[in-house]
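For this view, one protein chain was removed and the others were kept in their places.
By written order: A and B. Residues from 1 in each chain.
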Amino acid sequence: MGYPRVVSTFDDLIAANERVEPRDEMPDAYRATLVRQIAQHAHSEIIGMQPEGNWLTRAPSLRRKAILLAKVQDEAGHGLYLYAAAETLGVSRDELLDALHAGKQKYSSIFNYPTLTWADIGAIGWLVDGAAIVNQVPLCRCSYGPYARAMVRVCKEESFHQRQGFELLHTLSHGTEAQHAMAQDAVDRWWWPSLMMFGPPDDASTHTGQSMAWGIKRFSNDTLRQRFVDMTVPQAEALGLTLPDPELRWNEERSSWDFGEIDFTELFEVVKGNGPCNAQRLAHRVRAHEEGAWVREAASAYAEKRAAREVA
Amino acid sequence: MVSTSEPVGIAGAAVTDVAHYAIALGDDALIASQRLTEWITLAPQLEEDVALGNIALDLLGQARLLFQYAGSLLDPPVGEDDLAYFRDERAFRNVSLVERPNGDFAVTMARLLVFSAYQLELYSRLVQSTDSTLAAIAAKAVKEVAYHRDHARQWVLRLGDGTAESHARMQTALDAEWPWTAELFEAGWLAPELVAGGLAVDPAALAQPALAWVRAVVAEATLAEPEVRPAVSFGRVGRHTEEMGRLLAELQHLARSHPGATW
Partner (left out) sequence: MGDLWEVFVRPKRGLAHVHVGSIHATDAAMALRNARDVYTRRQEGVSLWVVPSAEITASSPDEQDSFFDPAADKAYRHPTFYEVPDGLHI
């Protein structure tokens, strides 16, 4: 019987598919890649609160209002789990937020699209969270321990998000004619952006190779995108809604769905800052941060006074 | 003084005194929740987005239970959403305090401090109600509002005894909200038999314990108790501030745009 000896160098850990923990030595580039990815992920959760928050005060039933409130609140929680994971790499949340506010770090471009109707809340839950789950489940086995552990919590909670979105759309789709049309319109608008959430095609992706070697990324963009399409097409049928892609058809040979070409020029425009809501989302976040500064300062001042009194 | 059996605006439904009481408590919770919800994505720190979300969810849950119960007592019965979405402004029975616009974080905490202190005293007595449904709702709610009250206290202490700016803002907020707190403790709108029969709690009896607790927090926070006259307010009889119409327009418009739809 063997008691495995503890492996210790970074390369050994990666080769043995072991987790890297905060105090382990790691290459600077590995650390930088993780900071970039975890921060972007955390920022996405925080900015992602806005398009859904847009409907919180207008939810059409008290039950839906409670569900949406719990969901948006979860997103703040996920952001916090992820910032905490990033902080184990030696950056502070303040630095990361400053970078977000200064436009130096990115968040998922999907949140630069507006939520125009209530059905968008369903489409975000079903498609955007659905795509996020496909992206995120492999991250539960990511090589960096704190990130992997945060993702386990996030994924557990996200599955509620996707289901509520599906249920919401199902209700609309089987409701009045106006509700059905609202649901179809939302799916028409969110389908292609959600496919773009998996990033550029593999042959154009800049980070994939090294991230795969380091065990940060487990599957390529196109593999995950296909997985999402295959998962979603039958769900759309169950919803009684049409996905806006005339080229969508079952490929017997591949046992997968073929789908039309994605217009990545739009994605790149949105990434560059020219999406419908880029400026609005960032300005809203900066406003919250700036208007809250006096509150955070008060809490610090109070703590200092209390500590001083305890010493005295 | 208005008749306690005045219709609350659900067409054709007769409103009992008990339903009227549950609706008033539910309206307080719903409107307070709606205002807190407006904070989400704008809180001073992310932890506070989560905390305010928790409080808003608790209050929303209380409103739903109270509306479900009130709706079941109406003839014909109506659902929680009928009460929330299809009553007009004049039929809402919440105190004006909870509908006032958010203002800065100090205003929200000043309001939560007094409102949660009132709710804690209310629910901790309502658990003894002769009405077993109200007693059960209160038993659940009392734990929730104890946490809300603590949350408000923590922040009022920090803002009051924090920086010069936060102290000034907290004092201004307290001064502005204080006149609107008196309505919480008015009893004129409530059928006296409900109190006498042990079904409802006399709001007037809550003033002393609730305000004693609030005053202690205010003093500990190095703030001054406002010396202001109570505002003339009639929320409990359905005469609201001008802000209420806008709040309801936002809350109700989607549901009202699709009458008869389910969501």
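As a working rule, a residue touches a chain if its C-beta (ideal position, glycine included) is under 8 Å from a C-beta of that chain, and two chains touch if they have at least 3 such contacts.
These numbers were taken from a predicted model, which means no experiment stands behind them.
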- Item | In the full complex, displayed partners of the excluded chain | A, B
- Per the whole complex, from A:F166, A:W214, A:F259 or A:Y302 the residue touching the absent chain is A:Y302
- Query: Can you name the residues of subunit A that touch the chain not displayed here?
  - Reply: 1, 3, 5-6, 8, 21, 23-25, 70, 73-74, 77, 80-81, 84-85, 87, 93-94, 149-150, 153, 157, 296, 299-300, 302-303, 306-307
- Mind listing the subunit B residues that contact the chain we can't see here? 45, 47, 50-51, 54, 150-151, 154, 158
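The rule is simple: only the chains that are shown with their structure count from here on.
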- Averaged-CA centre spacing for the pair subunit B and subunit A, given as whole angstrom: 35
- Note on the structure: Contacts from subunit B onto subunit A in the complex sit at residues 30, 34, 37-38, 40-50, 53-54, 56-57, 60-61, 63-64, 67, 80-81, 84-85, 104-105, 157-159, 161-163, 165-166, 169, 250-251, 253-255, 258, 260-263
- Message: Which residues of subunit A touch subunit B once you look at their complex with the stated criterion?
- Response: 46, 49-50, 53, 56-66, 69-70, 72-73, 76-77, 79-80, 83, 118, 168, 171-172, 175-176, 178-179, 284-285, 287-288, 291-302, 305
